[in-house]
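Apart from one protein chain that is not included, each protein chain of the complex appears where it belongs.
Letters A, B and C name the chains as they come in the text, with residue numbers starting at 1 for each one.
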């Protein structure tokens, strides 16, 4: 776990707690693709007894934990180029078959990072502006193809700018694709083109979440108070 | 071998001799798809020392002779639904991959039957008119995808009508696809939109072939006299 | 990362696996001629009773068993296939010639690719196959690099019936020789892929490199040891039911 994953913060969830909260919602029986970074952390928090199969873009279903250093095989890496192992029931296939799974709607859930999300579900997560080197990887395929796209992200940027915005200013990854957002401040669903607050982090009020959201946030419904593990 | 394959005829080649003559032209190193019927016969006449791999639409490369009756496995059949065996170096794949080979131009040669062929290379070989039940199989994929399409057919119908015609009256299988025709009377190439006689059967004159051809036949070039084995 | 094995698929009876098939369903049925033909599952579909089915298969049945019997029982409204004629396709032939069944004849490679496209999220693609022929009529044509191509649309199914030789409980499949044919792509293209397997293994017993169809494409497993061959039934003169 990185320093960033564990460092305390004034209010709201740590990165690990955000991953934990998202993991609670991963349904039993799901085929899941986890983005690089915080989304990956979710795998370790899936509740006991739920069957989940992890997909990696480079042609793996059913990969598991990283190997011991002496067991590293550089031909068994995940989409983040990190060595992995295979769980019982795993399978290997080529890249076109791998993205047939994604594009064909066979992946139940893609849990991804985000730069900006709009209340219509638009997502920008591949490029912060038009400078530098455009690198997209499998992000556009995942958001277009997965049955559900959830994002896990800080609620605001490092400089305090909202990431949940009226309309994305960064280049889009996909249009009308995101349905849920897990942030350090809470859980926001997208319903009928609006952000709807479903849960808040300890020490955070719904009003505070609304204030840090760059578009209307509906806080009128039932709102869970997140109780993360210690 | 069927009765039709061996029965004597007044002049021209038997079915076996037609298959033999076509087989002489199958190049070394070729991946070949042989149509059901007379084309299949060609496999047994490929000259010694030539490497040829046979493709079957249902996902086999490198199939070989039919098995002994006690070795029949009904899950190892060719496109004609006949039991086959596998040669060393064979491979099995699914139907989409099988037709990726065909459509993608990886099959060097398709040797097929014909109802009608026009001098522009148009071929009709799937349906004799518009009556009855339309059944196309892989014919249209083969003629569109194989690098070369050769036909093997009687020069005329049972009632004496030419099968090499100015323009096909039967529903087409493909447009501008055929490059060579092996008949009981000789070998006809298609060059620049014309039928060109390249070889004649024993006891047959080029003029006789031209007479039985329903379009102009160029007999002005060098013409091989076919010398089939006894 | 959890160490538990991944998602498993239920092993059911054929009756259970097909209990929810609805009238009017599109059913992708694996097999090429008799090879890979899921006879037991088709017979269970006959027992189940759904009507007005659209069937996608390379052929249109043979004799008095399997798909031929499903057609004979009047349960098929439409067949999408490449080659309906066979030695004993008399039930299809008669239904077709009497206007009781609709037929969409599709070139075999186009059929396979349309199914693969259906499973791969590709709504349409272009192929040279059938250009200039009656089977291209009514389809859009586009020119790429100076050549004409026909636009073909994806095929998906509500249900796939597929025969495999081995499955593990995660749904990973292997196929005996040319039994494979349409099975893998039909599993991809169906909302519910039901697979009959001769042998059912525990997760971990199948080499991940040798999985032909990953379990993500398979929904329900039916254990059918010693499955019959349509061709053998035909030669025996068998009839179902």
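By definition in this document, a residue touches a chain if its C-beta (ideal position, glycine included) is under 8 Å from a C-beta of that chain, and two chains touch if they have at least 3 such contacts.
A quick note: this is a predicted structure, and the numbers were derived from the prediction, not measured.
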| item | value |
| --- | --- |
| Chains on display which the left-out chain touches in the complete complex | A, B, C |
| Which of A:12, A:39 or A:59 contacts the chain that the document leaves out | A:59 |
| Subunit A residues touching the omitted chain (full complex) | 56-60, 73-77, 81, 86, 92-96, 98-100, 102-103, 122, 133-141, 144-145, 171-175 |
| For subunit C, residues in touch with the removed chain | 113, 117, 120-128, 142, 144-145, 147, 149, 153, 174-177, 180, 208-210, 212 |
| Where the missing chain touches subunit B, by residue | 29-31, 43-44, 46, 51-55, 61-66, 84, 86-93, 97, 99-107, 144-145 |
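The rule is short, and it goes like this: only the chains that are shown with their structure count from here on.
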| item | value |
| --- | --- |
| Most distant chain from subunit A, judged by the mean position of its C-alpha atoms | B |
| Intercentroid distance (Cα basis), subunit C paired with subunit A, Å | 36 |
| Chain centre separation (subunit A, subunit B; CA means) in Å | 57 |
| Touching two or more other chains - residues of subunit C | 116 |
| Contacts with 2+ other chains: residues of subunit B | none |
